[in-house]
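Pasting a structure below so you can have a look.
Note that this complex is displayed minus one protein chain, with the remaining chains in position.
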Amino acid sequence: MQSPVEIIPHSSGVVGVSWLMIVLPLLGAAILLLSGRRTDRWGHFLGVAMVLASFVVAVASFVELLGLPEDQRRMGVALYQFIPGMADMGLLIDPLSISFALLITGVGSLIHIYSIGYMSHDPDRRRFFAYLNLFVAAMLLLVLADNYVALFIGWEGVGLASYLLIGFWQHKPSAAAAAKKAFIVNRVGDFGLLIAIFTIWTTFGSVAFAKVFPLAGEASNGTMTAVGLLLLLGACGKSAQLPLQSWLLDAMEGPTPVSALIHAATMVTAGVYLIVRSGAFFEVAPTAQLVVTIVGVATLLAGAIIGSAKDDIKKGLAGSTMSQIGYMMLAAGIGPAGYAFAIAHLITHGFFKANLFLGAGSVMHGMNDEVDMRRYGGLFPVMRITAITFIIGYLAIIGFPLLSGYFTKDGIIETAMEHNQILGWLAVLGAGLTGFYMSRMVFMTFFGKKRWADDAHPHESPAVMTVPLILLSIGSIFLGAFLILGNRFMKFLAPAVGLPEELPVFHFGSTAGLATLALVAVGAVFAWFRYGAADVPEVAPRGSFLTTFARRDLYGDALNETLLMRPGQWLTRFAVFFDNRGVDGLVNGLAATIGGTSGRLRRIQTGYVRSYALSILFGAAVVVGALLYVGNM
Amino acid sequence: MPWLSTLMAVPVLGAVGVSLVKSDKLAKQLALAISLVVLVLTGVLAAQFNPTSGTRFQFAEVYDWIPRFGVHYGVGVDGIALVLIALSVVLVPIVILASWHDADGTGANAPPKRSVKTYFALLLVLEAMMIGVFASTDVFLFYVFFEAMLIPMYFMIGSYGGAQRSYAAVKFLLYSLFGGLLMLVAVIALYVIAEKGTFMFPELIGAIQDPTTQKWLFAGFFIAFAVKAPLWPFHTWLPDAAAQAPAGAAVLLVGVLDKVGTYGMLRFCLELFPDASKFFTPLVIVLSVVGIIYGAIVAIGQTDIKRLIAYTSISHFGFIAMGVFAMTANAGAGATLYMVNHGFSTGSLFLIAGFLIYRRGSSQIADYGGVQKVAPVLAGTFLIAGLSSLSLPGLSSFVSEFMVLIGTYEIHPVPAIIATTGVILAAVYVLWMYQRMMTGPTAESVKLFPDLDIREKWVVAPLIAVIIAVGFFPKPLLDVINPAVDKTLSTVQVDQFTPAVADKKGAGQ
Amino acid sequence: MGETITFWVLAVLSVAAAFGLVFSRKAVYSALMLGMVMLSLAVLYAIQDAPFLAAVQIIVYTGAVMMLFLFVLMLVGVDSADSLVETIRGQRFWAAVAGLGFAVLLALGVGNVTFAAPTGMEAAVKEAGGNVPSLAQLLFTRYVFAFEVTSALLITAALGAMVLAHRERVRPKATQRELARARFIGPQPSPLPGPGTYALHNAIDMPALLPDGTVSPKSINRVLARHDTEDGVRPTDPEKAALIKQVIEKDIVVKEAPEQEDDR
């Protein structure tokens, strides 16, 4: 492998002010939150403007980066001392971070614009935009940070934004519960990340990427494996990978643009970013890498299975997101050969999944916020733009030849196949499942019989919503080919993550590729027979064991409940009881004992002067005896 | 100019003035004005403070008090004391403003009317004592302030508190006195055994060399501080006292008074008895870790807001004590910073909980629900305070908790890892409380809640501002704290850790 | 030899009297026993070259203090005897143990010491010429301050006794008018019967009672009795009623006789 280039301090040009990318949306959020109802009328425009401005800065930085020779394409921007002697606030502008920045601000802008329409009837639209802006700022800090502490601030910042946005409709108890669950499950991951940072600090005496990565090879294998696994735990939390996947499906309680931006395109991919960014550690810890790939494959299958059984369109898409991130994890675990594919798939996935989610949102917008696909059907004629863009996204995700997903997913599968046959074939199987569940979704939604609710009057969404859809679908078509063909993206990323020793060559019609296509086709055809050609019942049939298994999210929640929540509740109850009766009881018992003893001792005071006199006489006798004794000694 | 004496004299004279004026309203305004004057004076003092100068205790004043026993009126501040004094003087005006109607007896659910002037005079007296206890450089003077602080707090809980106030006040007093008396014995023994003929702290450093003596004296000091802090298992007075105290008093109790315990551990236990401190480190760290986890778990199970906040504090005090006894530069600085940050974050939680209770008349979590819909600003500030309590990065507590954990991890990785699970539990107790109180359908009883009024916004705004500012830019505070902590640790003579893989160009940044 | 005999006689006497003091049921006996002890001690003082103290012992103790005791005893009730039942459990036993132990310990302590022959007071009193002048000299020189303080103490004690014994009047003294008023409002306006009679009432219409409680027939007023009989008023007491009836009949008999005589 070709090692990444060193980070060069940089303080001029657009990159010198790249912190504006973060500060602008943060400012937007602050203004919107502090100004109160005064800015209700134009607040959403401010939110959009801030993200667009941030996008402009990102593009400008990107252009400046491209203008530099390849060995100078890692620029460090020092900002200020954060914790003196430990961590400084600084940004790292390199191909990896700028790719993310472009994705976040670009897709983010589109989703902001879309939200103007989607949230137009919500009285709290201003607050919504404030949270979205906050999210963009935190996400940018996450990807642009030049050290783990700053990264962690962004990491938790996006968690907060995710919490606020999932629970945006707080009056719904389910939304509030889902938000809390997301945050807490994420915290479990954060625990891993924190310990990883501690270990990095104690191992290298620094948390800055520039300092620690070059030293990775010198640390012991055990340490690096531990760091790798801990980082993976963090990544699992954020990216909803097994075993911390359970929050993502509940997170669909949030407004649909949130699901598109946070729970599909950007935040959930932060785990992949973390693994790729920390590639230097993983490369010296093959065990950790292996675990990453296993987690990736397990999740990609689990997500696909869950996605196949959900009737809620958003939950179906959430399962799909899990599955796709599983692909990215798989690629990220393979090493430098997979990094480029992981990130490329991440970017194309950002486009087509945002496209799909926004499309789903558009459908819901027209269907009185109905999310049950069994109540859709035959929507194609009434919302053509939504339907066509959705179908483009669908074709992209299942890997229809020449669309985005085809290139990136195929790249991952082939790399995996070279790396490990079992993983490769499992990934192929996952692709087949993708073909099935996505087709099922499209057929149930846009084709077949109308199964609408009586009061549903589906209609096409306004332009402010459809234009972002169109733009995203254009990305969904062409981005994959642009990134993958000629290893363009791999070479671009090289300064950040290095290059594999042997550059892959993309060839159409490889064994794995053909097998994938065949399986996808089988899945799609099967879906057509079940949900396109046949009538879909309006109430879900009981289904087989497997269906129930998938509908219950593979019993993930039940497992959490039995293994963690119940014992936790018992422990809490016991601890409260122990505190009241045990610790406090001990203290109060001691007090009561003293009180009781003195109460009994008090009885010696009979009030009879003769008793007192008796004790005085005894005392006198003792004194005389003592005097005699001492005198005789 | 005797800065520190002035700082103490102004609130004491102010308290006299407050108790003499005729109208309650004037008394409140006067109290607020006095506390603001103290704040400004402290600001001037802090501006003159030079953290890197060679003299350790600056603005020092030493006068004989009881020459026969070498007791001095000795005051002076280093970085640690300075930030804690700053915490106190910032919190007092906020608390005064927040307690504006606490003793009035007005409002639908307010407690009955009690003497307003006394309440505010007590607050000012307490402020003077808090400054005194942190500024003392004489061990005996420290002890005097340490115990005298109980008196105003006892009356504030016992006269102005909730239904169970006398039980809570007596429990608080007895617990603290118990610890204090052990400390008195240790202080006297220290004086006698050291044979220095003085109680001045700088001269007593290194005076006790015998390891057994050190251990006994350490135990005397430590138990007093562990009760005060409070560390598990000496904690049970805190939930009662904090739940029964009026919100303002609870802020000062948990925010400042309890810090005297952890401050004492850092200042006195470590420096006076370095060998004993090292000997007892495993025990203290175990107690701290138990406290962190235990406090968090019990907090999850609470049904009363104020008790819940009190238990979170027990968890946080575990972090602070762990940081103090990890005896690394990062952990020590983190623990000191934590003392300050905890004052602000828990202070704001208590105050906002106080606003809620003032509106509803109940501190039961189950009596609330859906407050966010009717009072979004109230809910929002409550969430920010809560997030600070769960040490969300970007808010002040994170910096300190992170430093404590990373500093502890340098030397004691296993306790640090166990303690880190506290961050998960913290998320559970804060967010579950928020979920139960603020979200969901609006409960009938909270339908008519007004949002924060101007006064309440002025109470909350500075706290939130400090929390966010320190969260993103802790350097000014750390620059003051670090030299003082380094000095302390150099007295203790602990080996600082070195990274396993050192950078060839020199480890660290 | 004379001293020894005196000592033994008085010692036995005083110890016996002391036991008597403790064990006699009646307080008056105790007081007399105490007097006995004091007198014995006075003699012992005298034979120990302390004539002044012997005199003071007799005058102050036996004369004044003992009289005071007796006065108080009379106030409280001379013949009141203590109950012999001990109310505090174990008190007597433990008191005996402690007292005996104490005495034995002291005696042991004293017995262990071997005293030389007493120095005697001759040398000490020679200068001033006698016991009393010597004591006076000491009292008014070395002990003058203590002496003055005791005088203050005595005055304080006198005042204290007055204050303590004084009974505060809780309402103003009743005037003659109020007393008369109270008497006529009360159940018996008339004076009570004089001493020596057993009557409950002092009225002419009521017969006197003899010491055995029976009615004295001589005391019955015949006129009134007859009026009462005619009006049908009869005493409720059947015996009294019979007596009255008898007296009246006798009266009639007496009356009838002259008539008969007159008739005759």
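Observations, loosely collected:
Going in written order, the chains are labelled A, B and C, and every chain counts its residues from 1.
Here is the rule we go by: a contact is a pair of C-beta atoms (placed from the backbone, for glycine too) under 8 Å apart; a residue touches a chain by one contact, two chains touch by 3 or more.
We adopt the following convention: contacts and distances are computed from a predicted model.
According to its UniProt record, the chain left out of view corresponds to "NADH-quinone oxidoreductase subunit K" among "Sarcosine oxidase subunit delta", "Monovalent cation/H(+) antiporter subunit G", "Putative MnhB-related membrane protein" or "NADH-quinone oxidoreductase subunit K".
Contacts of the undrawn chain with the visible chains, over the full complex, involve A, C.
Here one chain is not drawn; of C:5, C:110, C:185 or C:223, the residue touching it is C:110.
Not every partner is drawn; the one left out touches subunit C at residues 3-4, 7, 11, 14-15, 18-19, 21-22, 27, 30-31, 34, 37-38, 41, 44-45, 48-50, 52-53, 56-57, 60-61, 64-65, 68-69, 72-73, 75-76, 80, 82-83, 86-88, 91-92, 95-96, 98-100, 102-103, 106-107, 110-111, 113, 115, 118-125, 131, 134-135, 138-139, 143, 146, 150, 153-154, 156-158, 160-161, 164-165, 167.
For subunit A, the list of residues touching the undisplayed chain reads 602-603, 605-610, 613-614, 617.
Keep in mind that, in the parts below, only the chains that are shown with their structure count from here on.
Graph distance from subunit B to subunit C, where chains that touch are one step apart, equals 2.
Set side by side, the interfaces A-C and A-B show unequal numbers of C-beta pairs in contact, with more at A-B. Legend note: the chain whose CA centroid lies nearest the centroid of all displayed protein CA atoms is B. Note on chain placement: the centre of subunit B and the centre of subunit C lie 76 Å apart, centres being C-alpha means. A straight line joining the Cα centres of subunit A and subunit C is 106 Å long. With centres defined as mean CA coordinates, subunit B is found 36 Å away from subunit A. The touching residues of subunit A, when paired with subunit C in their complex, are 606, 608, 610-611, 614, 617-618, 620-621, 624-625, 627-628, 631-632. Of all residues in subunit A, those touching subunit B in their complex are 33, 36, 80-88, 127, 149, 152-153, 155-157, 160, 163, 167, 170-173, 175-177, 179-180, 183-184, 187-188, 190-191, 194-195, 197-199, 201-206, 208, 211, 215, 218-220, 223, 568, 571-573, 575-576, 579, 583-584, 587, 591. Partner subunit A is touched in their complex by these residues of subunit C: 88, 91, 94-95, 98-99, 101-102, 105-106, 108-109, 112.
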